[in-house]
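Removed from the display is one protein chain of the complex; every other protein chain stays in position.
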Amino acid sequence: MRESADDPLIARVAEELRRPVAVRPGFDERVMAAVRRPVDHLPVRAWTWLREPRTLAVSPLGGLAMAAGLAALLVVGTWRPGSETGPSGALGDAPAGAAQAASADAASLVTFVLLEPRAGAVTLAGDFNGWDAARTPLRRESSGIWTIDVPLRPGRYRYAFVVDGRRFVADPAAPRAVGDDFGQPTSVVTVGGAARAAGGLL
Amino acid sequence: MNVRLLMVAAALGALAPPAAARAQTERLAGRVEARTRAAVEALVDSARAAGLPGGPLVNKALEGASKGADGARIVAAVRTLSRNLARARSALGSASAEAELVAGAAALQAGVEASFLELLRAERRREPVVVSLAVMADLVANGVPPDTAAQAVLALARVGTREAELVAFRQSVERDVALGAPAGAAASLRLNEGARQAFVDQANTFAPANRTPRKP
Partner (left out) sequence: MTQGDSDATLVGRVLGGDVDAFGGLVARHRERGMRFAAAMLGDAADAEEALQDAFVRAYRSLRTCREPARFDAWFMRILVNRCRTRGAMRGRAARLFVSDESAVERAAARPGGDPDWREEIDRALARLDAMQREAFVLKHVEGLEYEEMARLTGARVPALKMRVKRACDRLRVLLREVDDARIR
């Protein structure tokens, strides 16, 4: 539009927007790695800092909670096909066929579930996705149950469900977070099995 | 937005933060206003200089941003967390993993005395304490008084309770509380007989000498 092209304000806006925007180092490598990866059907985006997720280890109540449609499972170990000793546990301690995480990096799949029949959209915002309410949408199953599996490394994560892009909802089956929650309901999930670091904090 | 960051730093007359810290705080771009970001970055720098992880501080800022909190409140929350991470590190040792410090900070923020963290580390010398500390904090969130929560977890740790059982303990207390039991009583009653005796012994041993009321 001739008029806009002559407008100095628009020109300045365009000039600013034309500046290059940096990508994080290793972008090309990440793309090529993704390109080479066989196509999978995980419902969740695999963050590059996680290794391949292990199978879910469910607490005895987990099944019950799932049936009720409300659960944030507390995962305390990871399953590994075959047996292996971890750095901290003797094999005898673990349930048959399972072991503690052999490395601190091993992620566990945590299932988040929320019963919200009238919602149009439910997402997760938390420490594991930069509190980005748009990044982790839940999948709607039958009759108002929303769910998603998220691979998480050992640690403690604050989170909340975000319903219809507006309303923060705590997980009814999970402990509440302590400290300032900025006035919004917030839950916590803890994933166990962490190996103790020798040093070198992030 | 790298150009923008350098210009902010120049405008503040400060040196640009080291590359690793900058990579962490880049996550704040577009999420918080520039003034808040600068303040959080300064806190992250100080924390890293003291050997503390910056990631949890950035997560806290992002949490506040996501919930529409104003900049001052975000900065205050980050500052509080930084303080509690430092206290956790002091109690748990400088070789602690980031996840341990985060869980420790949560326990401290819940009102658990730092001396309990030291004792827990001594009890679980070769094992990570993430879940133990988390259960402490979660019990408090369920209404269990901080001292009771800490003593219960310590008692369980002393008898070699595994992580899964600590979690089950917390869930049992939660259920009892939901069914109407007073939280402190629920925590005490849920310990089995063997641990109960240890619990009674330790209740006499663990009471920290200097108990001043403190704000979490």
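Letters are used for the chains, namely A and B, taken in the order the chains are written, and counting of residues starts over at 1 for each.
Methods note: a residue touches a chain if its C-beta (ideal position, glycine included) is under 8 Å from a C-beta of that chain, and two chains touch if they have at least 3 such contacts.
The shown structure was predicted, so the numbers you read here are calculated from the model rather than taken from an experiment.
Looking at the whole complex, which of B:48, B:67 or B:121 touches the chain that is not displayed?
Selected residue, touching the omitted chain: B:67.
Which subunit B residues would touch the chain omitted from the figure, given the whole complex?
1, 3-5, 7-8, 11, 26-27, 29-36, 64-71, 74
For subunit A, which residues lie in contact with the unshown chain of the complex?
Those residues of subunit A that touch the unshown chain are 1, 3-4, 7, 9-10, 12-14, 16-24, 27-28, 30-32, 34-36, 39, 120-121, 123, 130, 132-134, 137, 162, 164-166.
Convention: only the chains that are shown with their structure count from here on.
With chain centres defined as C-alpha means, what is the inter-centre distance between subunit A and subunit B in Å?
Inter-chain centre distance comes to 20 Å.
Would you mind writing out the residues of subunit B in touch with subunit A in their complex?
1-3, 23, 26-27, 51-56, 59, 62-69, 73-74, 76-77, 80-81, 94-103, 106, 109-110, 126-128, 130-131, 134-135, 137-138, 140-142, 162-164, 167-168, 170-171, 174, 216
State the interface residues of subunit A toward subunit B in the complex, per the touch definition above.
Residues 19, 21-22, 24, 59-61, 74, 76-77, 88, 93, 104, 125, 127, 130-133, 153-156, 158, 168, 175-184, 186, 188, 190, 192-199, 201-202 of subunit A touch subunit B in their complex.
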